[in-house]
Structure formats: structure tokens, C-alpha cells
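Structure first, then comments.
Only one protein chain is missing from this complex, and each of the others stays in its spot.
By letter and in written order, the chains are A, B and C; residue numbering begins at 1 in each of them.
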Amino acid sequence: MQMPGGKATSAPIMGRDEEPTIFELSSPGRNAASFRTTDLPEWTAEELVPAEHLQAEPTPVCEVSERDLVAHFTRLTHRQYSVDLGAYPLGSCTMKYNPKLCDDAASLPGLTDVHPAAPPSLTQGWMELLADLASILCRVTGMHAATLQPPAGASGELTGLLLMRAWHADQGRQRTKVIIPDSAHGTNPASVTLGGYETVTVPSDSRGCVDVAALRERLDTDVAGIMLTNPNTLGLFEEDIAEIAAAVHDVGGLLYYDGANLNAILGVTRPGDMGFDIVHMNLHKTFAVPHGGGGPGAGPVAVSERLTPYLPGPIPVLGDDGSYRWDTPPKSIGRVHSWHGNALALARAYSYILANGGDGLRKVAEAAVLNANWLRHRLRGVYDIPYDRPNMHEFVASTTSLKKADGLKAIDVAKRLLEEGFHAPTVYFPLIVEEALMIEPTETESPQTLAALGDALEAIARSPEGAQAAPRTTPVGRVDEARAARQLIPTWDARP
Amino acid sequence: MQMPGGKATSAPIMGRDEEPTIFELSSPGRNAASFRTTDLPEWTAEELVPAEHLQAEPTPVCEVSERDLVAHFTRLTHRQYSVDLGAYPLGSCTMKYNPKLCDDAASLPGLTDVHPAAPPSLTQGWMELLADLASILCRVTGMHAATLQPPAGASGELTGLLLMRAWHADQGRQRTKVIIPDSAHGTNPASVTLGGYETVTVPSDSRGCVDVAALRERLDTDVAGIMLTNPNTLGLFEEDIAEIAAAVHDVGGLLYYDGANLNAILGVTRPGDMGFDIVHMNLHKTFAVPHGGGGPGAGPVAVSERLTPYLPGPIPVLGDDGSYRWDTPPKSIGRVHSWHGNALALARAYSYILANGGDGLRKVAEAAVLNANWLRHRLRGVYDIPYDRPNMHEFVASTTSLKKADGLKAIDVAKRLLEEGFHAPTVYFPLIVEEALMIEPTETESPQTLAALGDALEAIARSPEGAQAAPRTTPVGRVDEARAARQLIPTWDARP
Amino acid sequence: MGHFVPHTDAEVADMLGFMGLSSVDELFSAIPEALRLAGGLEVAPGLSEPDVMAEMGRLARDNRACGPDLVCFAGAGAYDHEVPAVTRRLTFRSEFVTAYTPYQPEVAQGVLQALFEYQTLITRLAGVEIANASLYDGATACVEAVNLAVASSGREKVWVSQGVHPTWREVIRTFAAGTGHDIVEIPLVDGRTAWPADGEPGAVLVQQPNFLGCLEDLEAAKRTGALLLVAADPVSAGLLKSPGSQGADVVVGEGQPFGTPLSLGGPYLGLFACRQEHVRRLPGRLVGETRDVEDRRAYVTTLRTREQDIRREKASSNVCTNQTLIAVCCAIQLSWLGTAGLRDMALRCARGTRYTREALLAIDGVEPLTEAPVLREFAVRTPCRGDVVVERMADEGFLAGVALDDDYGGGLLVAVTERRTRAEIDAYVAAFEKVVN
Partner (left out) sequence: MGHFVPHTDAEVADMLGFMGLSSVDELFSAIPEALRLAGGLEVAPGLSEPDVMAEMGRLARDNRACGPDLVCFAGAGAYDHEVPAVTRRLTFRSEFVTAYTPYQPEVAQGVLQALFEYQTLITRLAGVEIANASLYDGATACVEAVNLAVASSGREKVWVSQGVHPTWREVIRTFAAGTGHDIVEIPLVDGRTAWPADGEPGAVLVQQPNFLGCLEDLEAAKRTGALLLVAADPVSAGLLKSPGSQGADVVVGEGQPFGTPLSLGGPYLGLFACRQEHVRRLPGRLVGETRDVEDRRAYVTTLRTREQDIRREKASSNVCTNQTLIAVCCAIQLSWLGTAGLRDMALRCARGTRYTREALLAIDGVEPLTEAPVLREFAVRTPCRGDVVVERMADEGFLAGVALDDDYGGGLLVAVTERRTRAEIDAYVAAFEKVVN
């Protein structure tokens, strides 16, 4: 078979062809790697590895030149949308612009080239950074202490639930249930299960908030706690939060705050002040850690004083001698990460916080909420707005009426929007809204971009014909997801 | 007027719209810049600048956020083809792959943050690098000494002609003419004029080489010298070069070597051995300095011993004390650059040479010549090959027959090739071949890519219909060049 | 200054006007007065970009980073390997860095194809058919392996070799508190796991090479009859038989060695691969090849019904955000290494390891912790405690290794990568001899 070679028709600037895989670009004997000259004895594999362990054949990887390697992955980047190309109003994901200075900060050799097992005498700078970040995050959330180990939000959730579990056990209680709203993100119930609890769902009321009466019915001494995000996934602030907190605390339960939506309230209000006992933050949302196409993130967990003794260790603490040491809390649930969490992501967030400062962080929340409310107003009468009242950083629209009228589904709007030069909103989430379009503009989009987004969304609604065929301008057209699951091809080697 | 805002339909991954200018993305009062806190007295402009010099209004620049700035220029990069995306067989330009390690080498703070006027005691590393590079370039070209100041090839040419002039003057001669072949690059005659000489053109013979008889006719004591590139712009080696050199030297003329095509002969033969007195090199071609969309380059000039005293200064020389100092040759023509030339480009080339080594450089020439010859063979019977004999790093094809048959012009092939995923070859140059396609694959393209390029070129020739409408898959279609000249719009402010 | 909100005051006023509001505070009307934060955040005011970089630079200088001034011989799951310019520059292309999880495949083919290639490469190293699109790190990959194994075996009991990295075992225990899995640790006998003859575990977890650098006998582990979970060093895959070829059901590992700097331990990369039969229990994302409407090859995340956003409390895992960028980095680095390069790299590590080990053992008072064969890392007993050696060696310009806890009998764990030259090793050994006596 003739190998495809390095033509660039897969780069949208030239064409709409497939990009060959790195394996198709391989040619036997070609290579790119080179290593330092070491002057060491050149013992053979046979001399170094016991026969019973030595592989018969080298592990097949691929065989490409540096030139083809660079061209391949550069072309792939041209087939990838990103925040740096334009707006990304993906609800719940807070796809704000990530300042470039944070990239510089996180690539300082003094941070990147530090071994995680190096003794504190060699890592004081890192330990100060981590300790200060933890303390700032506590001040931002109104909590007492924090662990920076969880590498993502879901990991933070599970960490929080294990803290809940350890605390109850310590109180000599056996609790079995955790309550979550029907609007909750999927990681919440999944984490509840892994935390060894049973999920009890509480419905939302007509205002899109937790139905407090229904909640009370579910509250009993089997309840370990409740997981909420506030503003919730509809972008609405849970106005009864104080009442909810009291009710949960009354039965001896704890309140867990899913911080994915923290961007909305920075400097305005704090989970701690609302009565939450445990808070996780998504630094890859609120604090501008770029999402990397799916990660890495960082999901620190902050807790109130009574839960502090249970935090994972080690934690950097400042000794009287003015130097930092690693300390593990007395009743720690244990580590939740191999080392100290996604440290470079934490450094990025730290530099972002330094740049914004307390004043800047509040401006972030203000502009995020301003943008989201403006866009909701803009889309009135164009899309259904099931909960049409002041929202926070995001809001949920719906194509229910448009679907009835013209068969325009949320997914069609999403695909059409790609043609209009914007990433799609989050669709079909939260589950309690049908044909949901969950829109989060974030604070870094200008009013002009917002206006253009509004115009694009209106244009789509006004002329829905052909939407099912969208997108037509992207490197590939609508992708057959069913086929992928039906005839699974998870690797190049698995192709029929 | 509504401002366009940051939609991404100008990124080919989403659409084919225009990208707004940075000025259209501006909004009064917006800004991105921030500066170090200095704690200096905050004197006002009025206090600092005499009234007669102070501007009434701030100079209008633009007013954008960092976010819009990043999105704008990132979208522009998606509207730009480059070597990192694919093959770039642009004849005479040697668009080879630029190893990434050279990017790293040229961004070492120890090189980038050195002030050009710092005394030698602070710049020994740079001076060693420059001295060693100059000496290597002399060994590669077979010359005696070199200046690294010329920032590009044309500058090197003019420097060389001024060296010629100074040398003749020193011999008490008044020479008026410089001979160049009709196949020469445009910078050659332009430089001749600026060097204060008159251009005399010598025709090429049927083999595509300098017509030696015609040359002899033109040789007299008014001739200061001759400028040649060997291999010439047809990619053919001037086999009579020894005879030519003798003839020119006989009348007291000098031979200038235009090194744009040096890639073809690295480690195989040397201009010095051919009898050349002055050689310029295009490091941005032969030595993998990336072309930057049009520059910067580097055009060092190496000369034989007799011309060494005339070189521009200062030049780094190693003193007996083992340290480098700046020296200016006794009869120097003077500086040709503000400082020491495009230093970082020189550092890139140096790291490229270190990586390749003498052995690797010869491999470069071998593969470059192999690729070009293979492709010429591949295209036999598909395109006219006016000089169908062993070529060096490039060759010239023509659509003359195809034009007669199907009206397929060289420009149409160029535009069609863009649709096929390759940059176009150089067209309509050299001027002595009609409907010329000057093709230089370079050594970094794999045989597979070469095969794909051959197939694409054949496909275009076999089905030429619609070629005039090409390119149809690019961010913009064929551009109206005549209109640009007719209704000149050189700036945003000049728009009607 | 220092913040990234583009709105000018005039624009804010316009937008408020459009909504019939007169102040930004009104936007927060839904928040009860009592909950409003009075006085703002107790966080210092924003800094300019150069001021931020100055402060970050100060913190960076307060560390002693590995490099010419602190030559690295430490490993224990975090290795000082070569990272070529290509890998850094491609990985940090902003399209990879600033994209979200590929929810819209039509504009995410770049990340999706890179992950598809990553999955392929990982399965080739692991020797099993399926690999996911990444997990957080080596430790959490072990946790997911244990969860998968318990679910498919239907047995709560899992044997975990004490040859598994101590912090990884700690993480396994932490999460077992939630799942209730019965984790039993199996001790090492001279450097290798001594599996009990009886007891019916649902799975056994062993590390290859193990924490002490010793080569484990995977067949022996397989003979327990339980599902075999192997935490494998991916660099060793350049020389060793693949875990899959030796019967592994799940292969996990830490992907840091392929292009990721030491970074105080993160972000790293959790490798996860398993046999086809376990695919419906696979944690995290899986990218599959499919077609678009015009029958062009395309990629998409698939078998999504395993995942939390659809399966919710019944999901195979709660992972959502993973380590995609590090997986892309790993794919680029592995492609740069290639078939020959991966083997060469492993060989170079093994050579440096043998050379260093022999030289250290020639120092009197320095004893092997075990005689079991090692590959790229080894443990020694030292006259003074390991942590003392590390402190003293730091003054000599070396990160001597990782000090071992007393339950390993103290001493030092030493790793030698392909970056270590003979000159560096000789200087290291000389300094070592000096400080231990």
C-alpha cells in the first residue's frame, strides 16, 4: 500500500481530507530520537536483562522523522478548536481565556525541575507557594484549611466524601445516604457511590432551586450530608441556602460545596458563610488553568475547622524556624495523589490569583454574571428560557418550542453554532431541562463578542432549515457516534 | 457600526470569513499592557517634555484586551501555511524543515539578553560562537575569512560588490561592469547597480549553463567581476566553472558566488575550489534558519585571502591571552549593519551545524539532490522538462505544452497544488524558461511525501479543467493583485 | 490592571442599561444580604505581569531544581528523562492547551486523533487490547484497576504487593475506605513479592520493576489464579516482555517518564490498559474511530454509557477531567522515541544503573538491599541513614536518591536515567564515598 506521505490537505487551510495516523507516516528504520553522549560501557540487553524477562522483539512504537512528527501534530492542532481561537460558551466549564503569563510562570525551571521526593530543604519555594495558595483559597471560600492534592473536581468530590465519612465514623455514627439535587453534575452521584454512600435525589422546585420541603422529607439520621453547587447548574443562586444548611446540620449532616461554579461568586459571597463544611474548587475553571483538551486540572478541597484533622497529608506548614515542613493531619484519611497534586496547575492558578488580586477576582465574578445575564436578555423571545430570572455566571435556554415548530433540537443548534464561529454550549445538561442549551460566556469575552454570539444564536433560531446537516464547514461533518460504539475501534491495531 | 467581535469564522476550521483587523477589534479605553512597579516619582508629561515637542493627542495605536489580541493573532496563524504544516517545494528558497532544537538554542537567555554594546569582557561566549561559525563557513565554502554582518542574501551581495570595488580601487583600477547570467536572481542586478556598477548580461546556452563563448566576448578590462550561483537557478551545475574562472581572472576580474544554492553541494565541492573570490551564504536557506514569513535571514560573506583586509568590521578574533576581542580589518569597507548582523539567526545556524556535523551536512546535499532528481524523473512525460539532465537540488519544469494543449499555465498549477495540500513551487523564474515551475523539494521531505507531491502534480496535469478557478479550498480564493496596485490601500487608515 | 476583564465602564453601563439595571450590584440581588461578603476578599491587590513574574521567580529560586547544580539520581516513580524541544513545543501549541474535553468532535479531531494514537501506543507497551485516554496518575490508576477487578471478579479481596510504591498503596487504602474493598498487603522476600499459597483474592496487584527496582516474577503472580493487575514502568517496556504477554488483565502505570518534567510530582499521567473483555468497565474516556456524514475517517469519545455524566451513580468511575494534555505529550514523546529509541533509552538507563550500582557497592559500608536483579533503579543500605545521605549529597551538588523508610530497612533508592553521563556518575560516587563515611 502506498504510504500517504506528508501532504497537508488535512489542514483546514488547504482541505478537508483525513490526517493519516502517526503509524501510517512510519517507515521502517526511520527515527527522530537522539541522546546525550554518556561514555558508559555499552553492555548489551542480554547482559543487562535476565533471559526470562527480556523481550524477544522490540516493542513496536512507530518510526517517523522529526519533520513528519512535527507536521503531523501541527496539522492536528489545525483540526482542533480552542479558547485561543475564539469564544467557548460551554456551560459549567468556565472556558475563560487563560493569561499567557501563567504559562510563563508554570514553566520556570525552578518550578518544573524539582523532584517530588526532594527533601524540604530543597523545595522551600514550592512549599511556600502551596501553603500560600491553600490559605488564599480558604479566604476565597471562607473555609479553614485545604488540601491541594486532588487533581480534578471529581477527585475533590470523592476526597470530600471520604472526609465526610471519616468525620461521621469518628463521631461513632453510621450514615448511609448522601442527598444530591436532580440538577447535579454526573460526577456527584458517581462520587457518592465510590464514597460508599447511597445517592438520594432531591427534586428542584419550579424556580429551579432545591425543593426545600422535599429536602426536609428526605432528611433523617441516615443522611451523611448533601452535595450542592451554588449557583446551581441552572446558573441560579440557591436563595434558601441558609435554611437548607440549618436543616441538614440539624440532622447531623454535612454540606458539600461543588465549586465548579465558584467563578460566579468570587469576592461576592463565600461557601463558608453559607454554611458549607466541605468545598472543592475547579482551578481549571475558576482560576484559569487551561483545560488541556480534557485535563490536567486541579481540584483542591477546603474544609471547616472541625474537618481539618481529617485532611489528606502531607500539607506544607510553616515552622517556628521560619521554614516549611510537610505535616500530616492527626486523623488524615490518607493521600489521594501519588505526590502533591497537579503542582504546575496549582502554580498557574497561583500566578493568576496574584495577577488579579482580591479586587480583580471580584471583577471576574461581576463580568461573568453581567455577560451571562446580558445574553439571557438578548435571547428572550428567541429561545425558551425555562427559568427566566436573574442568573449568575450561566443560564439555561431550551429549544423545546423551536423543536415543536421546526424540529430544531439542541444538538442542531450546537452544530450550527460551530459554523457560526463559536464553540457550542453544553447541551442536554442539566437533565431537568429538555433540549437544554447551557450557556456560560465567561468574563473574558468582550461585549462585542457577546453581541456576535447573540446574533449567531438568533440567526440559527430564525432560519433553522438545514440545521440537521450542520456542521458543514468543519474539518469533518457530523460524526457517527453510534457506529463508534457499535463497531468499536479503540486503537489503530484494532482496525478491521 | 457594530464591531465584529471575536467570532472564529475566519479560522479555516470553522469558516471562510474575513478576519477583522486589530483596529476593528478595538474598543475605546480597553487595554492589555501592564508594567513593573517602579516607585518612581510620577512626573507628568508636561513636566518631562518641552511644550514644543509634546504631542497634543496620544498617538492612536489600538485598544484591545489580551484575550482578543491572542485570539486575533492565533486565528491569523490558522490562515497561514508554513513548513511545519507540510511540504514547501519553493524553488531557490530551500524551505527545509527547521529543527526545533535550534529554536531552543536561540532562546537561551544567555544569548538573547546580551546587549550589543556590552564590552568583550561580558560577551566572550557570543564572540566564540561567531568566530567559530565564521571559521566553519570558511571551511564549508573553501574561503579564507568571513563577515557575519549581512542580514540577508541581498545585503551579502552588495557587501561582496563593495569588497570587489574596494579591491579594484586599491589596485588602482577603475572597473565599471559586472557580468551576470540571464538566469540570475533579481537581487543580483539590483545589487550590481547599488554597488555602482553596470550590469552586463550573459546568455545561457542550450544546456542551461553560461555560454562561455558569449562570456568571453563580454570580458574586458572594464569588467570588475561576474556573479554566479552554482548550481545555477535551473538547478544545473556550471560544468565549465574552472574555465570561466580562469577567463574572468585573466582580465583581472573577480568571481562572486551567490550562495543561495549552497545546499546542493555541502561537503561535495566548494566555491573556493571552483575559483570564486567572494561567497555569500543564505543561512536561512542552507542552514535551516526559519524564514519567518519573509525574514529575518542571515547572509554572511566569505572571501579569499586577498580580499580579507577589506571585510567589514568589527570581527571577533582570538587573542594570545585566550580571550576574544573585536578587530576591524585594516582596509575595511566599513560596517554593513548596526551591530553584528542577525546574531540569533547566526546562533540558530551554528546549532544546526553542530547537530549535523561535517558528515551530516554532506548527507543534506545528497538527499536534497536525490529528491530533486527523483522528482524530475517522476514528472517526465507529465510536464516539459526543458533541461532534462542530471540536476542538483532543484529543477525547472514548464507547462508550455500543457498551456498549448489545455491552457494550463504555471500559475494555475501553483494554485491547484495548494488544493492538493502542497505549497506551490516558484513560478515564472528563472526568466529564461517560459511558464517555469521551479521545484526544490529539499532533503527533509520523505520519499513518501515526494511520491504524494509527484502524484498531485500529475493529477493536475492530467485533468487541468477548472484549474483557473483554483484554489477553492483555501481561506480566500484567487486574490486580485491588479486591483491592489490600481486602488492602493496600504494601511487601515487609507481605506476609502 | 493585572486582570483580564475586557469591559470598559461605558460598556458595562450600556449592558446594564439593556437589562434595565443601574448597577453591577443589582446583578447579585438573588444573594441574600446576610450572605454578601462585606469588605471584599482578604487577598492582596492585583499585580502587573512583570511584578507577578518577579514574585514567581523568587519562589522558583527558593527551590533547588535538578540540573547541573543538582544532578538527579532520584526516581521512585518520578524520573529525570530527556525532554526534546519537539515534545515541549508541540505539546504547548495553544490548540492542545486551551481546548476543553472533546464534546464536539467536528472541531476536536486534533485532540481526539492524538488520543487515539496515544491509546494505540499504550496498548502496544502494555500488551493488552484496550487503553483509556488517561487517568490522573500512577496511584489513582491503581485504584481504578482495583475497582475494575473487584467489579469483574465479584470478590472484595485484593492482594497488593509491598513492592508497589508506598504512596500508591496509601492512596489505594484511602479510597478503599469508601469502596470497602479488602486490601491485603503481601510482603517482599529478598526484593520480590512472596505470594501466599492460598487465600482467594479477586485480584493481585504487582509493580514491575517494583519500588526497589527489582524485577518481579509475573508468572508467579498469575499463578495465584486471580486477575493480574500490573503497575508497569513504561520505560522498561523498551526491554521487558510486556505485562500482557505474561497474563496481565489490567496494566497501569505512571506516564511521567515520557516528556513530562519532574514538576514536584504533577501534572503526571495515569496509564490504564486492560483486556478487551473488561472494556465496559473501563474507567475514564475512550476514543474510537468512526466516520462522518461524508464517510471520512473521524474520531469520537465512545462507550460513553460507562461514564458518570450518563450512568451517574452506576458509572464505572467518577473521573471526568483527566490528564489529556499529558497524554498528548506522551504520544508525541513516544513518537519521537520510536521503536528503536524506546529500546535505546531503556538500554541506556540499564547501563547507567549497572555502572552506578557496581561503583556504589564498591564503597565499603554500602550494601545491596537485595540481590534480586534490577533494571533502572536499585536500593542500597548506607552506613548513615538515607535521608542524611541525601542532605549531605545536596551540598555536593547531587540529588542522591530517595531515602527509604525504615520498613524497607532505611537506605537509599537510586535511579539512573539515560541523561546521566559517566563523568556525572563518577563524581556522584566520589561524593557518595566522602559523605557516607
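The definition used in the following text is that a contact is a pair of C-beta atoms (placed from the backbone, for glycine too) under 8 Å apart; a residue touches a chain by one contact, two chains touch by 3 or more.
These figures come from a predicted structure and were not determined experimentally.
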Sole contact to the chain not displayed, among A:48, A:101, A:118 or A:227: A:101
Absent chain, residues of chain C that touch it: 49-50, 82, 84-85, 89, 93-94, 419
Those residues of chain A which, in the complete complex, touch the missing chain: 13-14, 27-30, 34-37, 65-68, 70, 74, 99-101, 103-104
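Here is the rule we go by: only the chains that are shown with their structure count from here on.
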Interchain centroid distance [CA atoms averaged], chain B/chain C, Å: 45
Chain A and chain C, separation of their C-alpha mean positions in angstrom: 19
For chain A, residues contacting two or more additional chains: 16-17, 30, 66, 70, 74, 78-81, 84-85, 97, 99, 418, 444-447, 474-475
Per-residue overlap in chain C, given as positions that touch at least 2 other chains: 2, 4, 6, 11, 47-49, 84, 86, 94, 107
